[in-house]
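This structure is in structure tokens; I'll ask about it shortly.
Shown here: the complex without one of its protein chains, the others still in place.
We call the chains A, B and C, going by the order they appear; numbering starts again at 1 in every chain.
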Amino acid sequence: MKDTPEMFWTGLSPDEARKALVNKDKSMRDKTMSLKEAVDTFIHDGDNVGIGGFVDIRQPVATTHEMVRHGFKDLTLSFQSGGMAIDYLGAAMMLNPDHFSIKRLELAYWAHEAFGLAPMFRYLAERSLIELEDWSNANMSARFKAGAMGLPFIPTRGPIAGDVAKSNRTKIIDCPFTNRPIALLPACHPDVAIIHVNAADKYGNCIVRGSDCTCAEISMASAHTIVTCEQLLSHETITSLPKDIAIPFLGVDAVIEVPYGAYPGACRRSYYYSKEHIADLHRRTSLMCKTENKDELQAYFDEYIFGVDDFSGFLEKIGVAELLKAKKLEAANCERLV
Amino acid sequence: MKDTPEMFWTGLSPDEARKALVNKDKSMRDKTMSLKEAVDTFIHDGDNVGIGGFVDIRQPVATTHEMVRHGFKDLTLSFQSGGMAIDYLGAAMMLNPDHFSIKRLELAYWAHEAFGLAPMFRYLAERSLIELEDWSNANMSARFKAGAMGLPFIPTRGPIAGDVAKSNRTKIIDCPFTNRPIALLPACHPDVAIIHVNAADKYGNCIVRGSDCTCAEISMASAHTIVTCEQLLSHETITSLPKDIAIPFLGVDAVIEVPYGAYPGACRRSYYYSKEHIADLHRRTSLMCKTENKDELQAYFDEYIFGVDDFSGFLEKIGVAELLKAKKLEAANCERLV
Amino acid sequence: MTVSKDYTAQEIIIVAGAKVLEDKKVVFVGTGLPMVASLLAKMTHAPSLIPVFEAGAVGPDLAVGLPVSVGDSKTFTSASFVKGLNSAFEMTQRGFADYGFIGGAEVDMYGNLNSTMIGDFPDGYQKPKIRLPGSGGASDMAASCEKTILIVPHDKRKFSAKLQYLTSPGHLDGSKDARWKAGMQGSGPYRLISTKGIFDFEEESHRMRLLQTFPGETKESIQAETGFELLFADNVTAFAPPTEEEVRLIREEIDPTGIFVKRA
Partner (left out) sequence: MTVSKDYTAQEIIIVAGAKVLEDKKVVFVGTGLPMVASLLAKMTHAPSLIPVFEAGAVGPDLAVGLPVSVGDSKTFTSASFVKGLNSAFEMTQRGFADYGFIGGAEVDMYGNLNSTMIGDFPDGYQKPKIRLPGSGGASDMAASCEKTILIVPHDKRKFSAKLQYLTSPGHLDGSKDARWKAGMQGSGPYRLISTKGIFDFEEESHRMRLLQTFPGETKESIQAETGFELLFADNVTAFAPPTEEEVRLIREEIDPTGIFVKRA
């Protein structure tokens, strides 16, 4: 076995995660509340936060805005590939680490594919302001899956050779069945998951369109889960599409209807990316990276996040034309009757 | 680690299973053929056959009839909980092991819940005519899943203590992350999977209603898969329900439309159990168990299986009234407009 | 409510089993009488009970009737989650099942169950005297549900000092933290319901302990039909016989065709 420092868990250990469920109220009850109430109730300083979506697909952007307004200290962020949700948290730390700080990232990728790099990542990493633990996408997805399955670890054929496995808590053993090396990944049990989905009922049964990403696994692995949804549906409607339910109510603690909750990222069937808005945030961030002048980035946050009460205030500032444009672009992808 | 005899694989080892896929034609092509052609092509003496469904839900009964007509030697049958599909194969062996024989069972359960025991199982096991390897339902499902995931093993919290893990190739290790004991299950890669689904397109994209059972995992784990379906749909219709596709075409080699293909078992939305027919087969089998007189059981096989060319001949003998009765019973379960 | 004068051994098991279940809890329901008991609980004191079945249904209202199988179509109508065996067992490993409700053919004083074989294990494993159906999901439920409720018909050979095969782990050898040390989760057997009474497992020794006797039974009559020494609660009480309404619900509403509940 690879010579590793002593094993540690971020978030809950497998045995703690099991214990947390034993006494939890699992009843099918109304879990709707405001996003502010959900963030106040379920997220705490020092938490390991599991973040849903994939790059700029269906990321829980509205929840990250609320988290930034609230302010948190020393969070660990766990995700496979992150885009705007991580950007907002990272930029908030750049602006005022006394109000909002990330202690540690467990990640596979933080950037935006066609929309470029995340300058926040370079800023925080190159100044050594956050602990890094690199994994691959399959690694992080499998770690959440192990958590969701109630297993302490899961084997993988992923990057067993190379430096990724040396950057993290992967353990390599000889497979007791084949005698070939195999990598084992420790489960990830976040304290809280933040997830955006297409639809949910008030109990937390969730429907996802397009990529499932790793949202169900993150929800089921976490001690608590905050779900925002494009659309709140009746329980009867949701259960009439039983094969579409990706996350059962058991894995959800708070349900909030937040249309455009992944904007300026995309949400299948509802809206496509707003690349101009993403580029604007990146431009302002890059400016701070280069000059340490935070004015433009601060102005963005003052206008769009601190200057509004909730995500509907943000959408007001975006305006109807932009929202309709994003909706129209996505309609072309899906070719469906609304 | 538990002191076990040398490890062996039934079906394909993980490395063989990988190699079998490397040179396989994975193209999206028309895979429709007759059930006879599929059984002739993809099943061979000595094969490990992975069997879909769960107890009497969506078992591949039509395919087992065809297998019995064909005759096979020394099969290994792998499944979690088996009902009528296993019954037909077991009874065929009771009648004439020179024509049809099972060498080995890897299973969690063979019986019929409310419909009683499988007398074939008692006959074959108590006379020591087949090798047994007991697992649990979660064990067998997870073994297929490990195979589908391309992993040599998967951990489980299942029956780590007790005699189940001593009856099979489970290995118990100290978890390298928690230091607590954890059970590891070797993957199962059948040579061939036999699966019945609600709908498929000609490429093999499959839709399942009600329980997924472990059908997708078995299909993806196996070297080849024969799928029978209640309904053959166009590719366009299938892909218009993308979240309902449980098995992608990549995991399927033969597609055959066989309405009532799980009868006298049940298939959600299409038909409920025919408990009288199940009871009739069991009565005839029990008679042979008690008296070694095989006449009544032979008469069943001569009439319903050897006396017909294919499964439509079997359904002719069942008759319209019985089939409509099964359909009507199921309609009441689903309360849906046909 | 009027006490029934005409209930069967199965029916009192069902009534006792239903009463153990708490409302708003998740119960992983095994096949047979546990299904009837769960339905009775849902129709009486526990309307918000959340049944989970191993073929993958979570939380159905069971309004279309008693399933004949844990994979029955009736378990899926109105369910909140419709996947397969792996998903049901993974949720259970994770800790989402408050109760597991299982049966067995043979039980020992620590609540370990046998549903695999009668004969000599391991030497006679490949040639059992009587081959039983096998674990199914029972051993998984026993290993991973938080608490298990066991149903075993009372009979001296079935309440056995030494199991012929240990299929579903209970408190193992009864030693302190035996389940934890073996690598399992969950606190193990919580109640056992037989045709003669209701039992728990004493906290220190994890030995089977009589809590309540069914009508017509005494401590002595139950010990006489048990193949090991029972413990007795300080205050063994009499379990009230089923009411006429409970028996009516079982016979007329839940299992009118006698799928699991035999009339004799």
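Here is the rule we go by: a residue touches a chain if its C-beta (ideal position, glycine included) is under 8 Å from a C-beta of that chain, and two chains touch if they have at least 3 such contacts.
In this text the structure is predicted, and so the values were computed from the model without any measurement.
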- Taking the complete complex into account, which shown chains does the hidden chain touch? A, B
- May I ask which residue of A:Met7, A:Met33, A:Leu117 or A:Leu287 touches the chain that does not appear here? A:Leu117
- Item | Residue of B:Leu250, B:Val308 or B:Leu323 in touch with the missing chain, whole complex considered | B:Leu250
- Query: Pick from A:Ala20, A:Met33, A:Ile172 or A:Val308: which residue touches the chain that isn't shown?
  - Reply: A:Ile172
- Hey, which of A:Ala85, A:Cys213 or A:Leu233 is the one touching the hidden chain? A:Cys213
- Please give every residue of chain A in contact with the chain that is not shown. 54-57, 80-81, 107-111, 113-115, 117-118, 121-122, 125-128, 131-132, 134-139, 141-142, 145, 156-164, 166-167, 172, 175, 180-183, 210-217, 266, 268-269, 272-273, 275, 330, 332-335
- Message: Across the whole complex, list the residues on chain B that are touched by the chain not included here.
- Response: 17-18, 20-22, 25-28, 147-151, 203, 205, 220-221, 235, 238-239, 242-243, 245, 248-250
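In the analysis below, only the chains that are shown with their structure count from here on.
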- Task: Among all other chains, pick the one whose mean CA position is farthest from the mean CA position of chain C.
- Result: A
- Note on the structure: Here the gap between chain A and chain C, centre to centre from mean Cα coordinates and rounded to Å, is 41
- Query: Centre to centre, by mean C-alpha position, how many angstrom separate chain B and chain C?
  - Reply: 28
- Task: Could you check chain A for residues that touch two or more other chains and list them?
- Result: 150-151, 243
- Task: Mind pulling the residue numbers of chain C that touch at least two other chains?
- Result: 76, 82, 93, 144, 185
